[in-house]
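Now for chain A:
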Amino acid sequence: MGSVEMRALRCVLWRDLLLALRRRGDVATALLFFVIVASLFPLGVGAQPNLLREIAPGVIWVAALLSSLLSLRRLFESDHADGTLEQILLGAAPLGVVVLAKAVAHWLAAGLPLVAIAPVIALQYDLPAVLYPVLALSLALGTPVLSLIGAIGAALTLGLRGGGVLLALLVLPLYVPVLILGAGAVEMSAAGSGGEAQLLLLAAALVFAAAFAPWAIAAALRISSE
Partner candidate 1 sequence: MNDFLAMGGYGAYVWPCFALAAAVLAWNALAARRLHERAREQACRFGAEIRTETPVARILTRAGRATGVVLENGDEIAADVVVSSVDPRLTFERFLEQHGLMSR
Partner candidate 2 sequence: MRWFWYASPQTFFPLAGRIALWCGLAAVPLALAGLYVGFFVAPTDAQQGEAYRIIFIHVPAAWMSMFLYVVMAFWAAIGLAFNTRLSGMMAAAIAPTGALFTFIALWTGSLWGKPTWGTWWVWDARLTSELILLFLYAGVMALRASIDDRDRADRAAAVLAIVGVVNLPVIHYSVYWWNTLHQPATLTKLGKPSMAGDMLWPLLVMLLGFTLYFGAVLLMRLRAEILRRERDAAWLRAGLAR
């Protein structure tokens, strides 16, 4: 990447992180949502340790999915509202790089905290401690993919009436492979056969998404901003 792209990447990344830092409340609410959703399942299915241990990977992953979905709205909304998005579209920085930077910033503010908190939730579900690294790694690899794919949905539904629900409808089917791979990695690990295959596939998905999602996000932003 040339120096213009690197500068643009650094600039947008720094700006978005700064904004997220100033709106710590938003970040905290998404995190809290993650914790609350994960706490609802035992209330719904009963607190038998064996059952909870079995459903833990799936539940944690679904909660991470939903929490990531909630925080996607603010990816482009505030910029769209105050006109910054138009400036970006008209500006010299390549749009693909800008949206990649925004997605990375989103992940750092919304996805990485989930990775950090996940072992605490796993503790609630009595997941054996030996599985924590796999869980954290699967989330660390998967949540960026969620941010990238979700950003496509956020760009497509920018400013629409349907709002968050429409975004969820569009994006959740696309999240399914990440969910299956992520939860599957932990489950395979728990069963003793090691989750390396799933983790490698997740890494491949991340590379693929990082390479191709920016095109889709940029195209969607241009379509939504006319």
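Here, a residue touches a chain if its C-beta (ideal position, glycine included) is under 8 Å from a C-beta of that chain, and two chains touch if they have at least 3 such contacts; residues count from 1.
Behind the choice of candidates: all candidates are chains of the complex that A comes from, given by their letters.
Being a predicted model, the structure only gives us computed values, none of them experimental.
Asks: Could you sort through 1 or 2 and say which touches chain A in this complex?
Replies: Candidate touching chain A in this assembly: 2.
Asks: Give every residue of chain A touching candidate 2 within the complex, in rising order.
Replies: Against candidate 2, chain A makes touches at 149, 152, 156-157, 160-162, 166, 169-170, 172-174, 176-177, 180-181, 184, 187-188, 205, 212, 216, 219-220, 223-224, 226.
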